[in-house]
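Removed from the display is one protein chain of the complex; every other protein chain stays in position.
Read from first to last, the chains carry the letters A and B; within each, the first residue is number 1.
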Amino acid sequence: MARQPRPPFLDRRRYRIERIRDAARLLPALGLALLLVPLAWGAPGEPGAPGNAAALLYLFGLWAVLIALAALLSRLLRSGADGDEP
Amino acid sequence: MTLGFETLVAASLAYVALLFAVAFLAERRQREGRGAWLRSPWVYTLSLSIYCTAWTFYGAVGYAARSGLEFLTIYLGPSLVMVGWWWTLRKLVRIGRTQRVTSIADLISSRFGKSAPLGALVTAIAVAGITPYIALQLQSISLSFAAIADRGENGLVAGDLRLVAFWTAVGLAAFTVLFGTRNLDPSERHHGIVIAIAVEAVVKLVALLAVGAFVVWGLAGGVAETLARIENAPVPMWTGERGRWAGLIFLSAAAFLTLPRMFQVMVVENDDERHLAVAGWAFPLYVFLMSLFVVPIAVVGLERLPAGSNPDLFVLTLPLAEGQEGLSLLSFLGGLSSATSMVIVATIALATMISNHIVAPLWLRARPAEQTAGELRRVVLIARRLSVAGVLALGYLYFRLTGAGTALSAIGLIAFAGVAQILPAMVGGVIWRGATARGAAAGLAAGATLWAWTLFLPSFGVLPASVMAEGAFGLSWLRPRALFGIEGLDPLLHSVMWSLLVNAGLFVLVSLVTFPTPLERLQGESFVNVFDRGPAPRALGRAAAEPEALLVFASRLLGRDAALDLFREEAERQGKSGHLPDTTPVFLARLERELAGSVGAAAAHAMVGGLAKGSEVSVDDLMAVAGEAQQIIEYSARLEQKSAEAERTARALREANAKLTRLAAQKDAFLSRISHELRTPMTAIRSFSAILREEDLRPDERRRFAGIVEAEAQRLTRLLDDLLDLSVLKEGRLSLDRREGYLSDVIDRALAAAGVLPGSGLRVIRDPSSEIVPVVTDLDRLAQVFINIVSNARKYCDAPSPELRIAVRRRAGEVIVDFVDNGRGIPAEERELVFESFTRLGGSWREGPDGAGLGLAICREVMARLGGSIAYLPGQGGAAFRVVLPAGLARAAE
Partner (left out) sequence: MARRVLLVEDEPSIVEAVSFILTRAGWTVHAHADGATALDRARAGAPELVVLDAMLPGRSGFDVLRDLRADPVTAAIPVLMLTARGQERDRDLALRLGATGFMTKPFANAELVAEVRRLAGG
C-alpha cells in the first residue's frame, strides 16, 4: 500500500528527467511572481508609475518568455518521460 | 459592396452551413476510422480556445479602453494554469479518464462518494452562473448585427435585434442537439463539435489578427508609431488597481479550471493526456495572439472614432469606419465564431449535467432500477435534448429581460466568480484525502449563497435599494456590498474574497470534523493517488447479480453492441469464452464506470447496486462487520490505507475460504480415492495369488496370472513412489542434479516416455528451432514435469483428433514453455485445485489407470524447487499449462 520508496541514485538520464519535471513545476510559480511585479508599480500620477508602452512591453515580453520556456520544457518532458510520477 | 442586413444574414447562414458540414464530415471520418488527425494535440489546443468568447473578441478592446492592461488578467490566469499543466491539469485529465467523468458536476459527485446532492448543487451553481454568460453571447451577436446594419438606409429596430438573437438561439440549439446529443455516452466525445470549434478558433484568431494588423500597419503607421500612440493615449495602461490585478489573475485561473465548458473540452473531450504537453504552451500562445492587438485597436479606436462610440464594438466599427467592408465582414464572422462556439459547448456541458445530476436521480428515485433501465436511456437522451433547448431558452430570456447596455466584461466576471465556488471542492478533493462530502456541500452552498447575495442578485438590480444600503432585515452587516461592515472594496473583489474565504474555510472545517463514508474514502483514495495505480475496484461481492441480467441491463443503457463488446472483453480477460463474465467486484466496478458515462456516477452506482441488492456485500457492510476493532485504528494517521487494506484482506479471506471449502469437500473424496487406489491392485493380487496356489491351472493361464500380479504390484509401487516423492519435495529434501542440456532434448525424452510417438493418436505440434534453448537445471526432474503434462494431454484431451501444441519462448531472460491441447480444458472452478495433492477432477478429468491425482502436485513442487513455476493458462481453447524456467538458469549456459 505504501508508496514505493524511490531509489536514492538514478542514472544520469533519469536524473535529468527528474530535474526537468522540477523545472516544469517551478515555471508557473516563477510566472506568477513576475506577473505580480506590477503590484510594486505606482498608480497613475504617483512616483514610479510606468509609462504606457513600458508596462505593455513588460507584460507581453514576460508572457512570450513564459510561452517559450513552456514549449522548451514540454519538448524535453515529452522526449524523456513516460513515467507516472505525480 | 455595402454590408447590409441581408448580406449579414446570408453570410451568417453560409458560415453556419459550413460548420454543419465540417462537423458532419468529421463525424463521418471518425466513424470510418479515418479520423486520426482529428485527435491531434493541435485540435485539442484549438478547442480550448472556447475560453475566448465574444467577451474576448469584442469585450477585451472595450475593457482595455476603460481599464488599460487589466483585461490581460483574464488571459494571464489561464496561461499560468496551462504553463503549469504538469502540476494541475495532468492529474485532472487522468482522473477524468480513469473515472469516466462526464462533467465538472460528475467530478465532484464522483469524488465525494458519488453523492447525488453534490452533483445537483454543482449543476445548480453552474446553470445560475452560465446562463447570463450565454445571454451575453446572444447580445453580442445582435449588437454586432446592429453595428453593421444600422448604417444602412433602412435602420434596424429593436424587434429585429430580438429576432436575430432568437433565431441564433434556435440555430445553436439545433446544432447542439444534432451533434452534441447523438450518442448517450459523452465520454465517447463529440468529434464533430470539437472540429467545428477548432475551425471557429482559427476563424476568430485570423479575424482579430487581421483587424489588428490593419490597425497597426494600415492606420497607425507601424509598430514604433503605434507604441508612441499608446504611450500618449488618454487611458493609463497601469491603473494602479493592485487588488483587482492580483485578484483577477487568481479568479480567471480558477474559472479556467471550473467553467463547465472548459472542463468539457479540457477533460471530457480529451483524447490523449499527452496533448496537454502541446496545449501547455500552444494555448498560452493562442491567447497571447488574441490579446496582442487589443491595446492598439482600443487606442486607435479612441483616437479615430467619434466620442461616445461603444468601445466594446471597436473591433467591428473601426474597419467599418475606414470603409474596409471585407475586413468588417471577417471581423463579424470572428465575433460570431467566438459567441457560437462558447454557447454550443457550454450548452452541452450544462445539458449533460442537468440530465445526469438532476433528471436521472429524480427519475431513478421515483421508480425501481430493474424495470427502468431501458426507459432510462430514452429519458436521459430526451432530458439532454430538452436541457439544451432549456438552457438556450433561459439565456434568451435573460437577454430579453436585461436587454443591451451592460458592459460585456461585467457579466463575464460575475459568471467567473460563480463557477469559482467549485474550486475549493475540486482542488481539495483531488489533493486531500480527508475532504468529505459534507465539507464540500457546506463550502459550496455557503460560497454560492454569498456569491448570489453580494454579486449575482445585485447585478440584476432585483435587490431593493434599501437592502443594498442598509442590509437585509435591517442588519447592516448583511449589506451586499459591505459584508460584516467592510466597506470600500471593489464589489467584485469583495464578493470573491468573502465567498471563497467562507467556502474554503467551511469546506476544510466541516471536512475535519465529519467522517467520510467508506465509498467516499475509496473514491478519495483513487482520486488523490490516481497516479499510483489503475482504477481500484469500488465494491465487493454482489455475486448474485446474474451476468445475463447485467448484460440485458447494460445493453439498454450502452446499446447492444457496445454492451456485448464490453462483456465479451471482460469474459476473455477472465479466461472464459462467450459473453458472460463472472460478476467479480472488478467487473462490476468497471461496468459501473462505463455506465457512469451515460448517466453519471451517482446514478450508475445506484443502479448497479440496486440490481445486485439482496446479496450485495457492499463496502459499507464489510466496514460494519469490521466494526469495533476497526474503530480503534480509524483515527490513526494511516486510516485510509488501513480501510483499503481491510477491504483487500477481506477479499483475500473470502477467496481463501472458498478454496478451503472446496479442499475440505475433496478431502473425503481423497481418502476414498487413496483407499480405492491401494485396494484395487491389491484385490487383483490377492485373488490371483490364491488362484496361482491351486494345482489345476494350465501353464499359459499360470503365466498370464503371474503377469497380472506383477503388473499390479508395480502399480502399487508407483503409487507409493509418487507419495514418497511428493513428501520429499514438500519437505525440501530433494537434491537436485543440475546439468546443462537443450530444452529440445528434454521435450523429446518426455514425449517418448509419455508414449507419444508419431501415430499414437495425439498429434504434437512443435517448432523445433525455437526449442534449441540451452538450460542448466535438473534435466530429469524437468523431464518428469513435461512427462506429466504430456501424459495428461494424452489421457484427457477429448477432441476428436487430439492435438498438443508445444511453444517455447524467451521473455526477459525467462524461458516459457506452453503446452496447449485442443480438448475441452479444465472448468474454471477446478483450475485452482489441479495443483493440489490428491485432487482429481470430475468429468473428463477422471483418473486414468495409473494416476492417483498426484502428478500435477508433484510438478508444482518440482518447478518450485527448480526456481520456476507451472500454472494453468486460461482462455487458450483447451487445457493449457505454462512452465516457466527462471532467467538465471537459462542464461548461465550461454
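In the analysis below, contacts are C-beta pairs under 8 Å (C-beta built on N, C-alpha and C of every residue); 3 or more make two chains touch, one makes a residue touch a chain.
Since this is a predicted model, take the numbers as computed values, not measurements.
Colleague: Can you list the shown chains that the absent chain is in touch with?
Modeller: Over the full assembly, the chain not pictured touches B.
Colleague: Return the single residue from B:679, B:703 or B:809 that touches the missing chain.
Modeller: The missing chain is touched by B:679.
Colleague: Give the residue, chosen from B:145, B:214 or B:688, that touches the chain omitted from the document.
Modeller: Checking each option in B:145, B:214 or B:688, the one touching the absent chain turns out to be B:688.
Colleague: With the full complex in mind, choose from B:570, B:712, B:821 or B:861 the residue touching the hidden chain.
Modeller: B:712
Colleague: In the whole complex, what residues of chain B lie against the chain that is missing from view?
Modeller: Its contact residues with the unshown chain are 671-673, 675-676, 679-688, 690-691, 708, 711-712, 846.
Rule of thumb we're sticking to: only the chains that are shown with their structure count from here on.
Colleague: Flag every residue of chain A that touches chain B in the complex, lowest number first.
Modeller: 1-3, 21, 24-25, 27-29, 31-32, 35-36, 38-39, 41-44, 46, 49-53, 55-57, 59-60, 63-64, 66-71, 74, 77-78, 84-86
Colleague: In the complex, go through chain B and note every residue touching chain A.
Modeller: 68-69, 72, 76, 79-84, 86-87, 91, 227-228, 230-233, 236-240, 242, 245-246, 249, 274, 277-278, 280-282, 284-285, 288, 291-292, 295, 531-532, 641, 644-645
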